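In this view, the complex is presented without one of its protein chains, the others remaining in place.
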């Protein structure tokens, strides 16, 4: 009798996984609440192809893949520390349909299947080149979502996306929360995140 | 040859459905971004039993059910106008595992299966009674989530939940967004929503 | 015995005047809370010269002049409706050191005394020209403050100001408030305002 290892996923939700559950460095992770809004903006369906460019510790890829049992997520990352976190997290959350791609975007994008959805979590200073490369491959009715925490990224991403013919919506998410376990409840703010969503209007 | 009616769900995402897609009155709906964070706080898994108390137009029930193909959502509502919206929306989004329950909570709760998750979208002035009734039935490791838009509901829900032994976390969600189609992008704010999440610490 | 008319200012504070006290159209006014932060960013002192470009209904000019009994505020405006509001408000709040200048900026700026402070409340599509004209006249250690409610104005103002050698700080102000007189207190959000403050670092 062979007892194969079986992951116990009973404690993890599909979305809303606690930030602390991910192997990560504190500044790297897309926080729980922003991740949820990001996934909403990505308009996930069951069987899509998604690219996660600058996947960081993989929290967006993992929750997206939980929503797409018949889909495929390609998580691009090249930072060595992030790759370590990513591998740990993909294993921990048994993210079978996330493919880890070691590449510094836009390198590596040409080889991937055409995406329905693209999430840009980090651009490593190559934002314009990445948007160009994505635009060449994105399927019609595709959606690009990008999270900006600086004014510069916000400004440039909107400019580049509009230059390539996209309709752009910006959502600013301000979250503050109390900590459940302290006796008195102080509201602590997260830094605001600008979620840029872009698509091409069909004619 | 018989062509049976087949819903075309191709355009609807699992979560992140546009507010405009729902039959509703403007003030009633839990907006897209807040809905996403609410679902994250509900810690949805594939096969849970959820109660949606004061289901309104049903947007939370519908997206929750999209995440729980093997679960069951009981949507309680008694307002006649809401019931109309709810029926239209359940049909439009083919929400097969949402059960509509015509009742004014806490009435009707006793007859339902024990819930893993409870979302309180509206309480009709019966907040304390509802929390008591929920507390009697909630499974261990269950989670209650409540959305408050007034200071009074925020204050009372935290008080009642703590009185019943729950650990409470409050998340304030402030969203502003630009409209995609206008030429110049003005940030428009939604009213803040306080998402109260409560659970009992296991000993 | 002659009793001359004497304004009763007893009910008006120096800053924090209620929005409803101003003759204005609803969309025009810089709201009470944002006005206060704007004045803080303007670093008002007792005896400065300030330009208020696109003065609208004059609320910023009036409160600034309350803080500068020995200073002078030049309020530029050309819109006929605004001019009516402005005149009414200057009279109502007895703003003796506010000079109304009927001009469409940058026209009219050359004739004014050099400013220590410039507030740009509206630019009428002439933002770059206004910033150029202001930059030619602003005293050393001067401060420019601009309120942006659209992404486009935010982006362009930062770009133009940095191009002219200014250090720029952006403050995003999100305000929500309950109404004092209703029985239950619902938080209502104002649209966010981006307060852009700019100055030249002394060498």
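Just so it is clear, A, B and C label the chains in written order, and each chain counts residues from 1 on its own.
Assume a contact is a pair of C-beta atoms (placed from the backbone, for glycine too) under 8 Å apart; a residue touches a chain by one contact, two chains touch by 3 or more.
The structure presented is a predicted model; accordingly, all values stated were derived computationally and were not measured.
Partner chains of the missing chain, restricted to those shown and counted over the full complex, are A, B, C. Summary of contacts with the chain left out: across B:112, B:126 or B:151, the touching residue is B:151. For chain C, the residues touching the absent chain in the complete assembly are 10, 12-16, 32-33, 35-37, 39-46, 67, 158, 167-181, 185, 187, 197. For chain B, the residues touching the absent chain in the complete assembly are 151, 154-155, 158-159, 170, 172, 174, 192. By the touch criterion stated above, the residues of chain A touching the omitted chain are 149-153, 174, 176, 178, 184-192.
Just so it is clear, only the chains that are shown with their structure count from here on.
With each centre defined as the average position of its C-alpha atoms, the distance from chain B to chain C rounds to 43 Å. Rounded to a whole number, the gap between the C-alpha centres of chain A and chain B is 25 angstrom. Listed for chain C are residues 151, 174, 192, each touching two or more other chains.
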